[in-house]
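Before anything else, here's the structure in question.
Heads up, one of the protein chains got dropped from this complex, but the rest are sitting where they should.
By letter and in written order, the chains are A and B; residue numbering begins at 1 in each of them.
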Amino acid sequence: LNTNVRWTLPAVCFVWQTAMVILFGAFVRYNKEVDAHWPETKIHENITSDIENDFYFRYPSFQDVHVMIFVGFGFLMTFMKRYSFGAVGFNFLIAAFGIQWALLMQGWFHHIDSTDGMIKIGVENLINADFCVASCLIAFGAVLGKVSPVQLMVMTLFEVTLFAVEEYIILNLIHANDAGGSMVIHAFGAYFGLAVSWVLYRPNLKESSQLNGSVYHSDVFAMIGTLFLWMFWPSFNSAICKHGDGQHRAAINTYLSLAATVLTTFAISSLFQKHGKLDMVHIQNSTLAGGVAVGTAAEFMLMPYGSLIVGFFCGLISTLGYIYLTPFMERKLKIQDTCGIHNLHGMPGVIGGIVGAISAAGATESVYGQQGLINTFVFKDDFKHRTPAVQGGYQAAAMCIAVSFGIGGGILVGLILRMPLWGDPTDDNCFDDEVYWEVPEEEDSADPVLQYNNHTVVNKHAEV
Amino acid sequence: LNTNVRWTLPAVCFVWQTAMVILFGAFVRYNKEVDAHWPETKIHENITSDIENDFYFRYPSFQDVHVMIFVGFGFLMTFMKRYSFGAVGFNFLIAAFGIQWALLMQGWFHHIDSTDGMIKIGVENLINADFCVASCLIAFGAVLGKVSPVQLMVMTLFEVTLFAVEEYIILNLIHANDAGGSMVIHAFGAYFGLAVSWVLYRPNLKESSQLNGSVYHSDVFAMIGTLFLWMFWPSFNSAICKHGDGQHRAAINTYLSLAATVLTTFAISSLFQKHGKLDMVHIQNSTLAGGVAVGTAAEFMLMPYGSLIVGFFCGLISTLGYIYLTPFMERKLKIQDTCGIHNLHGMPGVIGGIVGAISAAGATESVYGQQGLINTFVFKDDFKHRTPAVQGGYQAAAMCIAVSFGIGGGILVGLILRMPLWGDPTDDNCFDDEVYWEVPEEEDSADPVLQYNNHTVVNKHAEV
Partner (left out) sequence: LNTNVRWTLPAVCFVWQTAMVILFGAFVRYNKEVDAHWPETKIHENITSDIENDFYFRYPSFQDVHVMIFVGFGFLMTFMKRYSFGAVGFNFLIAAFGIQWALLMQGWFHHIDSTDGMIKIGVENLINADFCVASCLIAFGAVLGKVSPVQLMVMTLFEVTLFAVEEYIILNLIHANDAGGSMVIHAFGAYFGLAVSWVLYRPNLKESSQLNGSVYHSDVFAMIGTLFLWMFWPSFNSAICKHGDGQHRAAINTYLSLAATVLTTFAISSLFQKHGKLDMVHIQNSTLAGGVAVGTAAEFMLMPYGSLIVGFFCGLISTLGYIYLTPFMERKLKIQDTCGIHNLHGMPGVIGGIVGAISAAGATESVYGQQGLINTFVFKDDFKHRTPAVQGGYQAAAMCIAVSFGIGGGILVGLILRMPLWGDPTDDNCFDDEVYWEVPEEEDSADPVLQYNNHTVVNKHAEV
């Protein structure tokens, strides 16, 4: 295998970025709240204050989501002792490409202005593009350390495309609700990634497994990712909700669910280790499961205790997944899941879909109010006669579609990625930044004591 | 002593989280700005735009506060060479529990809806819950590395309870102002933690003191905490201020006070070390003292130069505290204060209370305007005849109450924590993550050079 990506990586980056420029030139314009004609729009639509521009409703949430995508996902994956550059660097690369491609794909499906055939973008599109990329970064977690940057770019290209189709079917055709994307983002992304990893199975990977672990400091770096994901998840789940009570409710439900998850994660982590010691892998990942699982129903009247219950069980299931299911999947199902995305995004995503279906089916006018029910579920236009019970059925169907799209798409894309074109690492090279990065080769240690004391030792043994 | 928390920690987490689910089910509902009936509320209350939902006034500040609680406090305490997991992990655990319990306790005191007896929550409650937890994390700083996670959970349970009582007395009965919580949060939390630490005094702790220090990288991690606390402190002090000028003024006062603190901290740190070298402990902690001390008066017409003066003296006093007072307290008063919370939260909190009392007593209608004076000090209803001078007296009383509650409550809770039930570490085990965490035991070093060069050395000496 040739791991040299000197020609393929620049080629992919240049060609695709050039394509983006051309496609944006042909198809993408500002929407009316972004365009310099806004003063006229305000008069025309009788808007009295600049603060009623969607920018002020959504920009703070957008920035929080942006942090989750780039710092949250990026640093969560820095936990390995020798793959921090790859984790945070490739996360950066594929997210930067993915958001552009997502703006186009999602634009074609959702935001074509019928008057001129153009995609019109505003802050909500940026959030949706970040959301779409989240599903790619989830899938990245399954193959972390085992693929080349070129493979990641190819995977992202196809996954964004599939995501846009899946999203269109679920949100527009089926008219399901999925504010925080439990189904559309998390379940889809996770099963996609697991399917890719299954196709790319490496039977002899254990050889390099001494690199597949953390060191003390890399675990602390990973906690930066965990915490920014955890803290900003209320913004993630509320970012594209309806103005007013919708965003407010989604933020509170998510806050509560995540708090409960932390306690049950700590409980299970301690209970299932001898001597009751806590495992950083669980704390870094399972504490986030509550945010995934409350995604679909975040905008619903789940009630504070309902959110706590969702979080309670997800911390429990996710941590048990790390302890029992991940090893089982690797041994028996031949699915190597580097970051355990099945426990953090897969199962909680499916649970989120189920919670959404049940709570939609149980919605009543007495709880939501007449207008509230219509607003929350958008029982308008073609869907104005839909009842909550029927909505519940469609929510469940949406969940199945997300998982099916994930598995099917992942197998397909996995087969493309198996072609011997992409400079993927050998088994020996997995989880090692040396393959794709100039790693600093300094004489001295970073550690001040060792720098002074071990100097001789290091030099003496340098040739060994 | 048995440090195994395999049964106690999971038991505490499960039982308390289950209790939270039940209590939230019985007592907690959404307030009118969160509930799906909001469209009807808008019509009823003649609200014309969704943007006048409290969510849009406070959510950005809430997210900043949230970052301070989880990343700010968590990373500030990662400075020790071998206690970073405990710092950031236990911070995460007790904050996640504390916010739930605080929503209940504060709800019972402040947010009961008289029509149905339920606690009604919205974004302001989330902020207040985060505030309450801040006082627990301050206390955590005093006992960092010397207690088990079970002890921390017990401490948090009691401290949140006491906090809610103290807060009710100060804000409602005495009707004092404390926007940024100099008294209610910082002075209370600090003296509570110091009292606990005094009761749990470990006379032979010096033995393990080689772990009670930093390494180069852990000091850089701690700066992440310092900076996020420093940057977002304007949001902390303004988060629950009155809409409009109140929030605006609190943010500006805090911004200025903190800037001044940085300069005097650097000055003292350099002046009192031989060769004028700066000490990271001071930079990490004392630079924040200005934010604490401007808390009570943040919303007052303190004037820009007033804020600078507060910050000026707090940087000075706090740094001198680290140099002279902390060693004195450990030797003479038998108070072991791991993070020096007395210098960062205790003294500046008391100063903040005094600044608040003086600036309230000096408030005049010419400076505030007639309506401004009423708005800022809420001279309404039962308090409509109160004058600024009287208010100043009550502010001073509030400060004494906060400190008394802290010391009294801390001694009480300290005695509970001394019971030999909670799996606390031996003196040898203090400041060591090995006791409660699975610490990675890798063959190779995290450091790339050492990994390659020292390989033989490490292996050769592995059995030594």
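The rule we apply is simple: contacts are C-beta pairs under 8 Å (C-beta built on N, C-alpha and C of every residue); 3 or more make two chains touch, one makes a residue touch a chain.
Bear in mind the structure is a predicted one, so any value in this text is a computation, not a measurement.
Peer 1: Just name the one of B:A11, B:I112, B:I174 or B:V220 that touches the chain not displayed here.
Peer 2: In the full complex, the listed residue that touches the missing chain is B:V220.
Peer 1: Check each of A:F140, A:Y255, A:Y368 or A:Y436 against the chain that is not shown and name the one that touches it.
Peer 2: A:Y436
Peer 1: Which of B:I119, B:A179 or B:I283 touches the chain that is not shown?
Peer 2: B:I283
Peer 1: Where does chain A touch the missing chain, residue by residue?
Peer 2: Per the touch rule, chain A residues meeting the hidden chain are 4-7, 9-10, 13-14, 16-18, 20-22, 24-25, 28-30, 33-40, 42, 49-51, 53-56, 59-60, 63, 66-67, 70-71, 74-75, 78, 82, 84-85, 88-89, 92-93, 96-97, 99-100, 121-123, 126, 149, 215-217, 221, 224, 436-440, 442-451, 453-457.
Peer 1: Identify the residues of chain B touching the omitted chain, counting contacts across the whole complex.
Peer 2: Counting over the whole complex, chain B touches the hidden chain at residues 49, 51-52, 56-57, 60-61, 64, 81-82, 210, 213-220, 223-224, 227-228, 230-232, 234-235, 243-245, 247-249, 251-252, 255-256, 258-260, 262-264, 266-268, 270-271, 273-280, 283, 287, 301, 303-305, 308-309, 312, 367-369, 371-373, 375-376, 439-450, 454, 457-458, 461-462, 464.
As a working rule, only the chains that are shown with their structure count from here on.
Peer 1: How far is the middle of chain A from the middle of chain B, if each middle is the mean of its Cα atoms, in Å?
Peer 2: Averaging C-alpha atoms per chain gives centres 31 Å apart.
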